[in-house]
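Missing here: one protein chain of the complex. Every other protein chain is in place.
Up next is chain A:
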Amino acid sequence: MGYELNFGALLEYQDVLLSGLWMTVKLTVVSTLLGIMLGILGAAARRHRNPFLRHGSKAYVELIRNTPFIVQLFFIFFGLPAIGIKMTEVEAGILALVINLGAYLTEIIRAGIDNTPKGQIEAARTLGLSSRQIFIRIILPPAFQRVYSSVVSQCIIVMLGSAVVSQISVQELTFAANFIQSRNFLSFESYLVAALLYLLLAFLMRLIFNLIGSRAFSREEKQS
């Protein structure tokens, strides 16, 4: 073994690493929140009266699920300016992540919705709820609960996938690792640290989601 590990040399780049980590956290939080909203809207569109919305949502899901994320990202950042839509690296990165996560979540949430017992919808109609009220109040909450663990996994996949936006120079964690190893040539250490930080983020995300889930979906008796 002629290679000596030298993690100490990374300390010099501590700030770069931390600011990269912070950017990854921000990308993740924003794209997770917006992506979940988009997924809910996409799933709602799938059962809408209007056929354009239904088919539009389906086309969107198919388009995103069957093309590489990096191509989606490049299209948004390098392609769209050709038709006059320009944005910063971070904006393009977030948009690509949101669109990507939204498509997968549309499909996941739709599957949860499809398992809604028909009788509950009929009961709600009988009580006088409108279609929109039925979707928001009756269908969505249990459907979301049914697929919650898949939603969480998908959000984590997108957090990890955010590494790709380093390709358009968003200065997130992977970008930072690239930068550091290009300066000190400590590839092994740089990427290992980055990997551990991603692992930590994934772990924290799951923890936070689980906490939210167990609060939101508790079926403990409520005091009135």
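Observations on the model:
Everything that follows uses one rule, which is that a residue touches a chain if its C-beta (ideal position, glycine included) is under 8 Å from a C-beta of that chain, and two chains touch if they have at least 3 such contacts; residues count from 1.
Here, contacts and distances are computed from a predicted model.
Per the UniProt record, the absent chain's protein name among "Amino acid ABC transporter ATP-binding protein, PAAT family", "Alpha-ketoacid dehydrogenase subunit beta", "Urease accessory protein UreG" or "Putative ABC transport system permease protein" is "Amino acid ABC transporter ATP-binding protein, PAAT family".
The residue touching the chain not shown here, chosen from A:Gln14, A:Thr88 or A:Gln120, is A:Gln120. Listed residues A:Met87, A:Ala111 or A:Leu129: the one in touch with the omitted chain is A:Leu129. With the whole complex as reference, residues 117, 119-120, 122-131, 133, 137-138, 141-142, 145, 217, 219-224 of chain A touch the missing chain.
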